[in-house]
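Apart from one protein chain that is not included, each protein chain of the complex appears where it belongs.
Entry: subunit A
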Amino acid sequence: MINRYRWWEYLLIYLGMAVLLIFILAPFLEAFLVSLRPLDSLFSVPYRFVSDHMSFKAYVTMWQSVPLLWRYMLNSFFVAGSVTVLGLIAIIPAAYAFSRFEFRGRGLLMGAFLSVNMVSGAVLIIPLYKVMQSLGLLNSYISMIAPGVAFVIPTGIWLLRSYLVKIPKELEEAALVDGAGRLYILVRVIIPVALPGIMVVAITTFIAAYAQQFLYALTFNSVNELNPLPVGLYQFFGRQKVVWNELMAASLIGIIPVMLLYVFLQKFIVAGLTSGAVKE
């Protein structure tokens, strides 16, 4: 296909991208600049983005002002990781079933999952609190993980199902003819072939879980040691002042595990992994 734009079309496209990127990246840049500046110069009037005596000191002192910072980061990672793993254990077989089997109520069930998708966790937070309380699960990791898992499953199923329906039926039929059972086919054929799709789901699930946990932790947990990073960051809010530079430094460091995971998982999203399977 010939796909040539005129110069002003290019200009518009790049302008659009630039605006979008500025919106997304500006907060990161500002957070980074704030983390480098001494606390006293943060409130200068007029506001300045750059000031004297910029240093990485906050990245050292934050570990002393909030001694449990590493623990919060680990908690965040642990909670989001658990949500992802548990979520996938439910999502993969469910999405496979939805993509392959005709059964009564399939459409209804898919619709139900979609509508659950539309309700955010925040709406259900009070009833959920009641449930957690009566189950005696408050102040535990489970209280943060369980609702997280519940809310990532519908999205995950929809995402993965659309990937699985594109895997040719013949691949399974060939395995079936060769004597493989459904579970064997799922583990040895479908999951490896669907790996790129599963990784996409894993990444979106992890990010969603990472973002969600703030709400659940704030509501269901009051044990300091179990708090994830977003809640732990409140420790930087002192009695008199907020330690903004350390807060920003901690936020940025808290993002790093997510970025690392992203880079690591992205390797698996190889385009054309299915090439050579069938000829369309």
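A few notes on this one:
By definition in this document, contacts are C-beta pairs under 8 Å (C-beta built on N, C-alpha and C of every residue); 3 or more make two chains touch, one makes a residue touch a chain; residues count from 1.
The rule we apply is simple: contacts and distances are computed from a predicted model.
The chain that is not shown carries the UniProt protein name "sn-glycerol-3-phosphate ABC transporter ATP-binding protein UgpC", picked from "STAS domain-containing protein", "glycine dehydrogenase (aminomethyl-transferring)", "PadR family transcriptional regulator" or "sn-glycerol-3-phosphate ABC transporter ATP-binding protein UgpC". Which of A:L68, A:V116 or A:A174 touches the hidden chain is settled by the complete complex: it is A:A174. By the touch rule set out above, subunit A reaches the unshown chain at residues 168, 170-171, 173-180, 184, 189, 192-193, 195, 272-280.
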